[in-house]
Structure formats: C-alpha cells, structure tokens
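So the structure is just underneath, and the comments pick up after that.
All protein chains but one are shown in place.
Chain naming follows the written order as A and B, and within any one chain the residues start at number 1.
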Amino acid sequence: MNKSLVRYLIRRFLILCATFCTSLVAIFVLLRLVPGDPSDSLIPIGATPDQILAAKHLVGTDKPLFFQFTHWVTQTASLHFGNSLTSGSPIAPEIFARLQITIPLTVSAFLIALTLSIPTGIIAARKSSTWYVKFLNYFSQLGIAIPVFWVGLISVYLFALKLNLLPAGGFPATSWHDPVGAIKSLILPVLTVSFVMGASLTRYVKSATLDVLNSDFLRTSRSLGYSFGKSMWRHGIRNGAAPVISVLGIEFATTFVGAVVVETVFALPGLGSLLVKGIQEHDYPTVQGVLFVSTLIVMISGFVADILQKWLDPRLNKYSQGSVT
Amino acid sequence: MRPISRNSKLLSGSILVAFFFFVAIISLTWTPFKLDDMSGGRLSSPSWRHFLGTDTLGRDQLSRVMIGARIAIEVGFLAVLIGILVGGSIGIIAGFARGKWDDLFTSFLDTLIAFPTLLLAMLIIAARGSSLFSGILAIGLGISSVFARVTRLLVKSVLSRDFITAARVSGTTWPRITLIHVIPNIWPTLLVTSALQIGVAGLAEASLSFLGLGAPPPNDSWGSLLQQAQNTVYSAPLSAIVPGLCLVLFVISVNLLADGIRFHFDQNSRVAP
Partner (left out) sequence: MNILNIQALRISSEAGVDLVSRVDLELSAGARLGILGESGSGKSLTALAITRLLPPALYSSGSINLRGTELLNVSEKEMCKIRGSKIAIVFQDPLTSLDPLMKIGKQLSLPLSRYQGVKRSGLRVAVEAALNEVKITDPKRVAHSYPHEISGGERQRVALAMALACQPEILIADEITTSLDVSIAAEVLELLDLLVRTRNMSLIFISHDIATVSQVADDAIVMQAGVIVERGTIAELIRNPQDPYTKKLVRSALNLETVLLNIAQGTPHDFL
C-alpha cells in the first residue's frame, strides 16, 4: 500500500464519519418533524394529563430535544436502539436476527448479478446483430425498467404456485439452524433481485467494454505486435473494470434496497418488513434503529468500493468518489 | 440537428408517453366505471363489460389501471419538478463554488447520491405519514441528489469554457452569465436526466405503494394494485400482470424518450471518422 492510498483512505474515512453523523442528525430530525408526539399512539383519546405525561415519559419525549438526541446517539453507539413502542421488547436483538436474512440475501444477489453481468455485458458490446447479442441488449434495457417486486410476484406465481418447485414465501422458524430450508426460502428472492441488478450491471459492463474496444491504448498495444486477445487481457480488463467498480458502491446499495422491498413479496422476516411495520405502527425507535443500520451498511459499501477504485485507478484525485453518469 | 422525423426513439418515446398522459387526463373526468361501483362481482375474468376483469371488491380493473396511470404521471412529473428545483439550485451553486467550498460540495453530494432514494423516501413517509403528497415530496427530495450532481458537473464544464471568460472580460455579471450562457447550455442534458428520473420516480412510487407506504385509496397507483394482487395472484393472475406491465411500459417509454432527446441534441457533436 503506497502513501497516497493511505492518505486517500484516511480522508475518505473522515468524510465517511462526517456524513454518517449528518445522517444520524437527519434521521432524528426528520422523524420529529411530524406534528404531534411519538407517544400519541400509546394513549387513548381523552386521556388525562397524567396519562399523557406517563406515556411521554415512557417514550422519552418529556425530556428536552437535545437530551433525546444525545440519548439516542449514546444508545446507538452501544448498539442498543432502545425498545419498540409497540412490543416493548428490545430492538437490537430483533434487528440482529433480521440481518441474518437480509445480509445473505443482498450479498448473494449482488455477487450473482456481478458474475453474470460480466460475460453478458462483454457479449452485448459486440457489434454483431446475432440473436443473442440483440436479446442481451433488450434484456438489459428491460431490466432497468422492471420493478423488482413485480419480478418477485411473477416468479412466485410461476415457480412456487404453478410449478410448485420452491416455497412461495416465509422462512424457517429456526432460521439458519435449518440451513436447507433457509436456502430454499432464499433461492427465489435472490434470483429475483439478481435478475434486476444483473440487467443494471450489464449496462455498465457493456459501456466499459465499448470504451476499451475503441481505446487508443488498445491500438498501441496491438501496434507493438501483441495480439488483440493479449492486449485486451493485459490492458483491457483493468481499464474496463475501473468504471464498473466506480458504480459498485451504489449498485450494492440499490441491491440492498431491492432486497428490502422483495422481502414483502416472499414474506421474509428481514430488515425490510421490520422497517415497514415500524413505519405503519409509528414505532419510531424501531424505524430509527433500522434506518441507522441501513445507513451504516450503505455507507460502508460505498467506502469499500471507494478504496477498491482508488487502488485500481491512481488517477482519482483525493476528493472525488469516481464518476457515475 | 437531426430532423425529428428520423429519430425513431424520440418519436416512439413521445407517442407512448403521450398515450399515458392522455389516459391520465381522461381518467380525471371519466373511467369506464366509478371507483365505488362494486357491482362487477368478485374477481371476474375479462369480459366486454369489464375489459380487465374485476378486483376482490368487484371494482372494474380497467378503471383502476387508468387511475394508476394518472398517479404515475403525477408522481413522475411532480417529483422530477421538485428534483430539478431543489437539486438544480444546489447543483448550480455547487458548480460556481471554488476551493474549499468546492471540495465540501463534492464530498457531500457524492455521499448523498449514494444514499438510496427509497430509504430516504421511507424516512420522510415515516415522519409525515403516507399520502400522495408525502410520496411526491419524499421521492422528489430523493432524486434531487441526482439532479444536484448532474447540474454541478454541467455547470463546471460550461464555466471552464472560453466564452465565459470572454463574457466576464466584457463585464457581464454572474447572474446574467448564468441566465444567458450557463442555463441555455445545460438544459438539454437536464431534460434527458429529467426524462430518465420520471421513470425512476415512477418505480420508487410503485415500490412505496407496494409496501403499503404510498398514497392511500382512492389514489391507488399501480404499485398499490400489485400489492393487493399479491393475495389473489393464483386465482386471478391478470391482476398481478397488468399493472406491472403498465409500469414497465411506462418506464420504457420515458427511457425511450430520454434516449431520443439525447440523440437529438447529440447530433452536432458527431465527429467524422
């Protein structure tokens, strides 16, 4: 690791912390912009002032706003997240349990999408008008227009209900202690998300491949007597990978969101369903907790992608996060 | 610039988008059946009376799909409007920034754009409760980060060109430069971005509605229709297929339109081989 890489790392990390703190504040502030008090959902209509105060005390909104914020920050830093307003039980274990579904789902879908998109993107970049090149191009155009939950719905209909190949939803009650059951439950969701993300990534790979094919440095290598294949291998792969890596951070975040949405279709007890439930029930501590964890995941993936990119492409200046058009 | 008649993407895109617009406007005053008309019988198959069948409450599906088109157009265009106004303004300011401010803006915008629009939208919905306006506002703010980034890049590239220096030398003030030189040069690309983001907004709204966080009835968007179709997908697959198809077609249409616009303005920069 050379010096400039280390300096870049430190700088990006500081920016990461700064933006993370900003988002913490943002999450806290935005949730309290609504008129009324979070404790409203706990008290019946026509409650006595004592009851109202008791409810506020329970939720913690009887204390000044700043105190509430610091309380939340310290709580979050120790990964406690408080207790759910609806169930009263601690949030952190719940989030942790649900992460065990959402993370494997996101990561596998992302890896599958990435692995598939590389060959498809490269093939799609060919100029020929054979049926498979055309098909791949249409596939990638379609894939970015299709909502991931609709693909999920259709695949539930096809594979689960009509063909009865895989479970239509749900997750084993014993979670990963039943690994076969768990994997079976995740196959359709993972395929659904990777289908949509694959289409998106294919476009980036195709564009990067086209850029490399038309590049001057490829021409130089060939002019020195190296074959097309060798030139692509030596120069093309690295240069083609650079623009793709620059979008990996965002694509991972999108995959994560896709996983969150798709959980509803497949009745998976993941982070997504917890978030939705929390929003519908006005369970602010839960929403805060889930959003905190989501933000953390998104930012870390962005950070990792940044490092990867800087390691590969020394041209980036110390502030930029790569180019995404 | 290439004549519009030869730009197949622009033409097909415009026609399709115009079609959705048309349906949306009609639905404001007329749909085959009223939404509280539940006389159709539960989940009946397509017939001449009910072209797309009925839902679990006996309401005409075609009417509901038409309303969905209206919601898609509303959310799409209004969210993009918010995005341009908020994001565009930030972007222009960021584009003029220099030195430390510049670095600050870059880092800020880059991290903002990495934050998923949907999560941001869910956060805002959590705060304001789900309604059509919340959804539009939430999505609008979510996509403004994209507009901010694009605008900033465009402004920077325009400002680095020589005719700006020439304008400054001849005494033109910055506000006037922005109006006369910057904006005319950036609006084509912004138009393309807007078209693309209409599709993004539509998909985001559909996801929100599908999760039950979108506009409550009677403003059922295609996403809501799909959410309700979840339970009946086996017995009435059409209810799950049609709204999704409409959504896909809508997004493809705006993407075609965006490509067409880009192609239309790109023609002058074609370099001869």
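Some points to look at:
We adopt the following convention: a residue touches a chain if its C-beta (ideal position, glycine included) is under 8 Å from a C-beta of that chain, and two chains touch if they have at least 3 such contacts.
Note that the structure is predicted; figures quoted are calculated from it, not measured.
Summarising the interface, subunit A meets the missing chain with residues 127, 214-217, 219-228, 234-235, 238-239, 242, 312-315.
Operating definition for what follows: only the chains that are shown with their structure count from here on.
For this pair, subunit A with subunit B, the centres built from the Cα atoms lie 21 Å apart.
Residues 103, 106-108, 110-111, 113-116, 118-119, 122-129, 149, 199, 203, 206-207, 210-213, 223, 226, 229-230, 233-234, 237, 240-241, 244, 247-248, 251-252, 255 of subunit B are the ones touching subunit A in the complex. Subunit A meets subunit B in the complex at residues 15-16, 19, 23, 26-27, 30-34, 141-142, 144-150, 153-154, 156-157, 161, 249-250, 253-254, 256-257, 260-261, 264-265, 272, 275-276, 278-280, 284, 287, 291, 294-295, 298-299, 302, 319-321, 324.
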